[in-house]
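Note that this complex is displayed minus one protein chain, with the remaining chains in position.
Right, subunit A next:
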Amino acid sequence: MRRERTRRRLVLAALAAASVGLMAVDAGDEPHPATSAARHAAAAAFAPVSDAASAVFRPVTDAAAAIAAAPGAKRRIDELEQRNSELSAELAARDLDDRRSRDLEELLQLSGLGGYEVLPARSVTRVGTGGYADAVTLDVGTRDGVRPNMTVVDGGGLVGRVVRAAERTSTVLLISDGASSVGVRMEGTGQIGVVHGRSHPLDSDAPAELELMRADAKIAEGDRIVTMGSHDGAPFVPGVPVGTVTEVRDTPGALTRTAEVRPAVDLGALDIVGVVLAAPEEDPRDAVLPSEPPSDAGRSPKGEQG
């Protein structure tokens, strides 16, 4: 028994000493040649086993990796979704910017042609009191020099006039509002009349109506209308395109002639508009109208009849 105990203690001591020796040899900065040779041999012998184990357990390790990565993947998905929505918003904002830039360009062109001094503004809300009034709110006000009875235009033509100006906002009565009437002049012939807003007419979809002062005035579909201009340019400066005649009403016996008018501006989709701060020195007459009627049949149907 005693010899047995001595023997196993000897074995333990020898093995422990061997381990410590190995560690001492291997602990340096550079691996000892003997241990690195042993490592290489072990790696070479183990390679096939390792490959086989990898092949067999790849599904297991993949599954474990997937499970371990699951919380991260959730977070990643959240991140990507957020990024996606950010990018979509950015893209939408860029489209909006493009459209506004186009609007501003058109506005600039119009003001250049007519010699108007224009303050660009955004239409913020469309207000309709009880469904009768047709008005929009702009994000400019007295602070920016806006006063009541100023003309409001957009790249296409006349939008309306300022009826109230607060410090930072102002309210614009659109030409389609029932209370709006604009003194106008026919392109070319120069006959004068009035364009009344009709708000929400039941008998047609034209938002405005032209009334010419003379019962025998010559008027045809496709004729274009510009503002006549008011005294001192308020509320309307002269020469701004108002719209196009779409249908001439036959009203025998009436003192005046009436026609339906399609506004030059899409009043349902107002964004960038301009408030005319100062009228031109002289009446631009027809100069602001596009050089030739737009070929778009939908917007201004042609039909030149005397």
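Some points to look at:
The rule we apply is simple: contacts are C-beta pairs under 8 Å (C-beta built on N, C-alpha and C of every residue); 3 or more make two chains touch, one makes a residue touch a chain; residues count from 1.
The rule is short, and it goes like this: contacts and distances are computed from a predicted model.
The complex includes a chain that is not drawn, and of the options "Acetyl-CoA acetyltransferase", "Rod shape-determining protein MreD", "Thiolase family protein" or "Urea ABC transporter permease subunit UrtC" the UniProt name matching it is "Rod shape-determining protein MreD". The residue from A:Arg39, A:Arg75 or A:Arg168 that touches the chain not shown here is A:Arg39.
One chain of the complex is left out; on subunit A, the residues touching it are 1-2, 4-5, 7-8, 11-12, 15-16, 18-27, 35, 38-39, 42-43, 46, 49-50, 53-54, 57, 60-61, 64-65, 68.
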